[in-house]
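Omission of a single protein chain aside, the complex is shown with its protein chains in their original locations.
Here the chain labels run A, B and C in written order, and each chain numbers its own residues starting at 1.
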């Protein structure tokens, strides 16, 4: 990922774009020779950054510096390098190529994460655990179903990234203010040839769409869309990692721990969920970045202003590096995650007297009593039994002796089955994998 | 739009959801009577907020307050209102209904804006004007083509909103932690019936998808996606409004001005682009809001925590009200926008000596000279002629007398045609309308 | 707080500013009569918003609308209302007055919150509890000391707000672009009189500083500073509220609960920390607002552009309303907070075998052993004893039998005293109150 956004890779892209431009122009009749093209191809990888920097110091213009340095390497092609083009022909098309490649790479890693989660769902889909709302004990669910909450968010991200990858357009050859006037001149007012030229180059770089309208640059709205998608993924990751940190507190989940890993320099017994914490910290950074792309689009003036460039050069690579790094940690974390269904089950059993209440409420309401009245009765019972020694026994005796509940002791007992408490959680998890994950 | 997010509309939605729930449950065999349903329907619109507030003070729970108040109105239905449901059955399904309706409304207004812009593009597609990069004179374009820059961004927004509208799912009936356990109990473990119930209610509210996985609430990722889309629209609006403000400075565009409108309390001659400025201010607010949804998703704990609620209640309505308000101003602004092609043309003519340089560069390069060398020659000429009286004449004489340019005076003159300077701008605008706007 | 930002209060402020301006101008020799001033004063509170709206529709200028409506009420003063001024004389000075008053009000409420916390610190300064790092058990602290963590943040906020209140300047009478040219004309080039005029008005509104330099408006940097301060307070609040939510999970703290309060419509036993959650949600909103003020300052053009106005009108009042609302909830929450030191103590005792390890490490290191080696030994012991029945006994036997620790059973026992585990926490809390809170 770092290489993808490196100066080296970018310089290569510039040259590949110039070569492609020349090939296209030649094909469409401009006086460019095969040997000029070969001359460029032969020195494609000879990049002398020292020389480029020298030129840039003199010219204060980075693309011109690249043109000069390239021209020095292949004097034969010098007169036709960049022919008809403006700087953004190389900078912005290269940007779009990089964005597409970067998205493709992280999507692959996201699929790996999804696969790891899928396995965890399968394994734990029927393992019951206490559900939590307000981080207070709530109706039981299963561990696998809970993982589906996270998984579903990541599936939405994956779908969104796929959509973006297939919709990123190529800028093409648009000229200084997007009017293609220089190309019209080159091709003697033959519009058709300009389109052919754009299609030729786009195809060489694997693009199927070309942006129909542009100023000097592609609309910075594309950057907005991409950073929005990355930051949405960051939020998914932060949510999952936070949940894992909470469950690590419960002792129901632990991060895989190296044999000689040290938890704290002061407290030798510690096993801290440091990878989940790291994900949170990086995700937070990634979530702050879309403010940049939004503001850059907002304040672009007319056919282009250059206040985009210094911002893009920081925020776009940083966003992808952050996403990539989160994905690496997620993969590592999920491959080694220690899930302890026994601990979850113990916790659930301890909370049984409270968790069973909704079942009682449901059952008794079905027998015709007012839901509100029973809700109130149970609320009062729950306050009473909280401190008691055997709250479950106490609950059952109160409920079965109160005629409003219409519950025989036997019926009451049946409501205690864990299977009935976790509802459709296992089934939901299974169906979800079948219907939604397969298709990804 | 305000009504859509009002307490009144929300209370109605709650009741409609309860009625629909009861109808579905009845249909699927639960002991609910037709007269209970009718009892609820008869008092659907009798909303006594005073009473609801009283209940809320006592219970500290808004949905329970609504249930009690509704139950008081139709005592017959009291025992079965909210049967099997948890609060989010009404709150979150209502949210999704509101989101879908709100998006649909603003999309309609955005289409109106797009139509207004389309007309402007048609009218001005061939009217030349100076292009601006770095807010410095650059190659000419046309007024209509420039409007296409803005239009293309709005079309991307419209497409995105459409996609969102059709993809917003219904939460359905998921229960306190999303396991549907209460419904499983109600329907004697018949999963199939639960699905039927969800489909029945979803259909009544016009939804085709149901969220497969949820905790207590729908994933807050949906809010993220929607606010990202709204803020992206805000950035499109800010960009266009800023451009109009810059062009108003040039005198090439003016906001429509009321006959007795006052520009400034101190400076009576002023005609300020206040609507464009207003759009910028509101857009900026809208762009700040996604930080909320991202953070809310990020910090949701496990099956749900309630720190989402107070934030959602502010940011979601505010985001839609802001978008709605921008759209109203845009409509007003575009309906009355005064575009002055003559002024644009005058400005262009004044800059001709500089603007023609790329044409010269292109032409002479084609005759075999090195692009870089000619570029440098022209750069030097441009510095020289800047202060001169008739810079165009001076340019032409220097260029035609320099053998490197290979230009006869006649050829040089031909390069001055405005038609050649604006390149494919008119054609691009036309094709864009034909290919991309029609299909919207 | 709502009134402070209402149209009514603002209209009154406008008029008070016009009256003060006239009084000052009169005093400094301009031909303004006492009866003109009295005429204005007599109708100060007669605000007819219907009329103002009518004028605004016609003039598209809100201040001019106010001037006309005011002039209609006191025709005698009509010719001299707003004399020499530009709109921002009223709008921006009113803004600064509102900002100062709003800050003063919330500071008072913050002091109330600080007082409530101070009481809690006093009461619980010596009550031990488990400390948490990574939300994993860590060295014990005290409840009061933990509250000091929150309190210190709020004290920093209070200090910052005080500083801002005393540093907010008055804009004064600066004219359309800040040059005071209209006043120079009025006072026949007597600069001294302009300064006197500004001082007179500033003093009437309780300001001691006047902004030396301005364009049409006061620098929007002031808004930046204020919103930064408010959002920093929001972060303090979010941190404390989150901690309370975590401790509510532990059962060590509970929000005060109404006798008939309902925790959940589905789960009658629930006691959710809803006020803390509400604080988090609102704080998040407040934290997103400074992006607005920063961007507004950044994009103000030259002597002023009006893209500030529509944004300021939303974000400034919303920020104060949010802060005010957080403070109200904090007050309510803290007045009724249920702190359960017994529960904390129980939890601490359960974790004793692990918590004592740093003490052992300290003690044994002092006897000359390598800290790293002992750290590693303890880390291994901790992994071993985790599942055991009586981990404390097991720890003690292992440690006292390992010669590297140099610990007799008696010495080991001494290390178990809770007093030694909580270190200086009670003392720190006490000193903190004495040294830092008194002085506030």
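By definition in this document, a contact is a pair of C-beta atoms (placed from the backbone, for glycine too) under 8 Å apart; a residue touches a chain by one contact, two chains touch by 3 or more.
All of these numbers come straight from a predicted model, not from anything done at the bench.
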Touching residue (missing chain; options C:336, C:371 or C:413): C:371
Hidden-chain contact residue, picked from the options A:23, A:82, A:145 or A:424: A:82
Sole residue of A:278, A:350 or A:406 that reaches the chain not shown, by the stated touch rule: A:278
Of C:28, C:74, C:120 or C:148, the one touching the omitted chain in the full complex: C:148
Missing-partner contacts on chain B, residue numbers: 133-136, 138-139, 245-246, 248-249, 260, 262-274, 277, 291, 295, 299, 354, 357-358, 361, 375-376, 378-379, 381-383, 386
Chain C residues touching the omitted chain (full complex): 30-31, 64, 67-68, 71, 78-84, 131-135, 138-142, 145-146, 148-149, 151-153, 156, 160, 175-186, 191, 194, 212-216, 219, 221, 224-225, 228, 231-232, 234-236, 238-239, 242-243, 246-247, 280, 283-284, 287-288, 290-291, 294-295, 297-306, 358-359, 362-363, 365-366, 368-372, 420-425, 427-428, 431-432, 435-436
For chain A, residues in touch with the removed chain: 58-61, 63-64, 67, 82, 85-87, 175-176, 182, 245, 258, 260-267, 272, 274, 277-278, 280-282, 284-285, 287-289, 291-292, 295-296, 299, 305-312, 314-315, 318, 322
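Throughout what follows, only the chains that are shown with their structure count from here on.
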Pairwise touch network: line, ring, star, complete, or other: complete
Interface numbering overlap (same over half, different under half) for chain A and chain C: same
Between chain A and chain B, centroid-to-centroid distance (C-alpha), Å: 23
Overlap residues in chain B, where contacts from two or more other chains coincide: 67, 82, 175-176, 182, 280, 284, 287-288, 291, 295, 299, 305-306
